[in-house]
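Note sheet for the following structure.
The complex is shown incomplete by one protein chain, all other protein chains being positioned as in the whole.
Up next, chain A:
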Amino acid sequence: MATGESSDAGPARFGPTEEELGRWMDSAFHVAGDALENGEVPVGCLLVYDDEVVGKGRNEVNESKNATRHAEMVALDQLLAWCRRSGLDVGRVSRRTALYVTVEPCIMCAAALRFLNIPVVVYGCRNERFGGCGSALDVSSADLPQTGTSFQCVSGHRAEEAVEMLKTFYKQENPNGDQKQLCL
């Protein structure tokens, strides 16, 4: 990696430019829109390393019958697989990877992002009930020395749109469709 050597020298601030932020969030919204069209929870996320998408996820709770298969968890699995395929060290990659997600990660996902030392999380709207970046709990910046590293949040990009997608989804929900009644 071109940036490999210099990045270890000091804590140079890692973060996306405005242009990158807009571009990758557009992609995350595209994933969320796809999910909505297919009757799935409209949350989409991307993990981007060195201008490359190394993880892309949407909620997979229903197919896996595992309530922890949120978009972020799916994308983190892909990041690990990508590192394995590329023969790269997970720690080195994840410390320079940003997450772009349409909705604030929940408490569980925020902790998972800490364990992988993801430094930056860009999200659209807040997740009032379950959000782990300050809405329900502040896992992102809490003093948890055994739970990876804290991360920086950039919030609010296309927030209303993200909320609208969630509202549309929950309106579509059939009241008997308990299986799909999810918490993000």
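Here is the rule we go by: contacts are C-beta pairs under 8 Å (C-beta built on N, C-alpha and C of every residue); 3 or more make two chains touch, one makes a residue touch a chain; residues count from 1.
Following the convention adopted for this analysis, contacts and distances are computed from a predicted model.
S.K.: I want to check something: the complex is missing a chain, and I'd like its UniProt protein name from "Trafficking protein particle complex subunit", "Geranylgeranyl transferase type-2 subunit alpha", "CMP/dCMP-type deaminase domain-containing protein" or "Mitochondrial distribution/morphology family 35/apoptosis".
M.R.: "CMP/dCMP-type deaminase domain-containing protein"
S.K.: Kindly state which of the options A:32, A:101 or A:116 is in contact with the chain not pictured.
M.R.: Of these options, the touching residue for the absent chain is A:116.
S.K.: Taking the full complex into account, what residues of chain A touch the chain not shown?
M.R.: Touch set of chain A with respect to the missing chain: 60, 63-69, 73, 76-77, 80, 90, 106-108, 110-112, 115-116, 128-130, 132, 136-137, 139, 142, 144-147, 178-179, 183.
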